[in-house]
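A single protein chain has been omitted; all remaining protein chains appear in their positions.
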Amino acid sequence: MLKYISRQNLNALMDKFIAAGIRVVAPRMNAGIPLYEPLKNSNEMVVDQLPRRSAKEAFFPVCEEIMSYEKEGQQVKLTDVDAARFPETVLVGVRPCDAAAIPVLDAVFSWDYKDEFFLERRRKTTIIGLACTTADDACFCTAVGLSPAETRGSDLFLAPLDGGGYACESYSAKGEALIAANGDLFSEPNNSKPLPLAAPQADKIDLKKVKSWLDEHFEDPLWDGIAVRCVGCGACAFVCPACHCFDIVDEGTEKAGKRRKSWDACGFWKFTHHASGYNPRDLQPKRYRNRIMHKFKYYDDKFGQTLCTGCGRCVRICPVGIDIAAIIEEISKKEIS
Amino acid sequence: MSTQSLDTSIYTVITEAIQIEAKRVLSEGQVSAIVGYAAARRKGSAQPIIITDAAGADKLIFTPACVNNLAVYLTKAKKEIPRTGKVGIVVKGCDLKALIGLMGESQLKREDLHLIGIPCAGVLASTVQPATELTAESIASKCCECDAHLPTGCDYLPNVALPPGPQLENRYGVEIARLEALTPAGRWAYWKEQFAKCIKCYACRQVCPFCFCEQCLCDRNKPQMVDTTPRPAGNTAWHIVRAMHLAGRCAGCAECERVCPMDIPLNLLNRKMAIELKELFGYEAGFEVNDKGPLTTFTEKDDQSFIK
Partner (left out) sequence: MCDTTNTNIYLPYLTTVTEVIDETPDVRTLRLVFQDEQVRDSFSFRAGQFGEYSAFGAGEATFCIASSPTRTGYIECSFRSVGRVTEELRRLEVGDSMGFRGAYGNSYPIEEFYGKNLVFVAGGIALPPLRTLIWNCLDLRNKFGDITIVYGARTEADLVYKRELLEWQERGDVRLVKTVDPGGNGPEWDGKVGFVPTILEETAPSAENTIALVCGPPIMIKFTLPVLEKLGFSDEQVYTTLENRMKCGLGKCGRCNVGNVYVCKDGPVFTAKQIKAMPMEF
């Protein structure tokens, strides 16, 4: 059901949640960088910039403890993390490219073994998406079948209106419940026209065709051509809304410490390095190939989805200008034998 | 706030000149490959490129978006680059200082390189879009105190005179003075806040020409010197370890700061180290190969005042 909410009321909604102890995460400026972070008050929210990092960290933090250990003689005591402590959260102002990636991640985090660190946070979070009215030439959501008004992943979706305020529509039971519980802040739609949506200069790419090529070209000079400039950092994976690889390490002393999981990246040399010294992905082209394959083939093979939402962050952040949109465009133009 | 434009008409001339030179040395077989810059998809952007035949020379460009220090591709950390003969490389003054440093550390031999120098008026800061005009505001901070506009000792340097540019505020100098005026507690609070932003992507390390160790000390786990997770204590240790490992070696190309996804002002650490090294040991990165790095040798006259 379509509703209207003014910016003032949206702020009031967020402040109401904050006062009730609900964590409100939205884009805010942190030392000059826009990031999705918990707000202290609604005035902190900025809606005119794409956050530097994605919203995945509301569900999949950069680093988190998964258990702690204590040794006493020959005994060890393990302490679990209390999932109940993950706070009730409302994510506000989430870009379509960020919101659409969250249900994509559901697949891997529920594959047979349920990762409650991710899933409990999912259950406790309501996502309020926001349509984009600006884009730069790194944005390519339209190339991967999404758009600046994509509602997938959002419980509630806001489209900015001419004259201020937002058209608001719910897409899930959570969204409906939020509107119902805060009915006084939402009103019937007025006659305002939506602001023109952003128009990323990225034509739709036939991802099936890209996958067909990837199915047959594990070995190909393309990989050397692209990856020769990749320096093997993790920036692309870390800013990506869909990348989810992680490391598990023990940190502490022999007597006591914590086991943590933290973001990892297949671009790192160390990622697949065996203790014996052997590394099946010993050169950067092999590592970079894995990135493209995982996003545009393996995740489809396993879960029927593409592991990319076209946000363009990796394109903007890559130290050496590797452009994933240009790569899949190039692949889509190749002959499929 | 000054938004004086810098005269970038010379870039077109330079681009043509390096294309001709590249075509020449490749077709004559003088080099097996050239590491340079080419245009990328995004408007105004540039990316590193390796070309191995004369036909590819037309792809080479030089513009204010040519920010990368290409020296990183010649270190032993990048095993993918074919080094079957002499290699040509496009170098700005700051990039050349890094190559000189690598020669001093026996990582490269001058006779294996064909240096294509660039008279450079400056490149864009990482905080602006690639299609931005080069102005006193959009220029990279490192360019504000550059003393290497004309790299010397190259095999080829386009015959272009650099137009006079506007006076640029020495941003690093101002910020270092500001930090030096703080108390140690104040400085610690500043850096604690900066390092807390780090997500351990290692972009800083991976683009640095001097981080060429085949296995970084911090990637080893026997022993685990520095925690790998992105947490404040480990992050602080990581950045301090890196700054110390670069002291006396860093050429000031500021790539580390450019590539940091979290805008941590990493080059401030390296600039501060460089100031200390100049004061204590008279050392400065430059265009002369120095095979006795200040922290790899000692003399009896060395300052010992820090030993309390």
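We call the chains A and B, going by the order they appear; numbering starts again at 1 in every chain.
Keep in mind that, in the parts below, contacts are C-beta pairs under 8 Å (C-beta built on N, C-alpha and C of every residue); 3 or more make two chains touch, one makes a residue touch a chain.
This is a predicted model, so every value here is computed, not measured.
Asker: Using the touch definition from the top, which of A:Asp15, A:Glu44, A:Glu116 or A:Glu176 touches the missing chain?
Answerer: Only one of A:Asp15, A:Glu44, A:Glu116 or A:Glu176 touches the chain omitted from view, namely A:Glu116.
Asker: Among A:Arg28, A:Arg52 or A:His294, which one is in touch with the chain left out?
Answerer: Within the whole complex, the residue contacting the unshown chain is A:His294.
Asker: Which residue from A:Asp80, A:Glu188 or A:Glu335 sits in contact with the chain not drawn here?
Answerer: Looking across A:Asp80, A:Glu188 or A:Glu335, the contact with the absent chain belongs to A:Asp80.
Asker: Name every residue on subunit B in touch with the hidden partner chain.
Answerer: Here the touching residues of subunit B are 221-222, 224.
Asker: List the residues of subunit A that touch the chain left out of this view.
Answerer: Where subunit A meets the chain not shown: residues 66-67, 69, 71, 74-76, 78, 80-81, 83, 108-109, 111-117, 218-219, 244-250, 252-255, 257, 259, 261, 264, 266, 271-276, 280-281, 286, 290, 293-294, 297-298, 301-302.
Quick note on the criterion: only the chains that are shown with their structure count from here on.
Asker: Can you compute the centre-to-centre distance for subunit A and subunit B, using the mean CA position of each chain? Integer Å is fine.
Answerer: Subunit A and subunit B have C-alpha centres separated by 31 Å.
Asker: Which residues of subunit B touch subunit A in the complex?
Answerer: For this pair, the touching residues of subunit B are 40-43, 45-50, 68, 72-73, 78-81, 129, 193, 197, 199-203, 205-207, 219, 227-231, 255, 258-259, 261-263.
Asker: So in the complex, which bits of subunit A are touching subunit B?
Answerer: Going by the criterion above, the answer is residues 30-33, 52-53, 62-63, 136-138, 224, 227-229, 231-235, 238-239, 247, 249, 251, 260, 262-263, 265, 268-270, 283-285, 315, 317, 319-323, 325-326.
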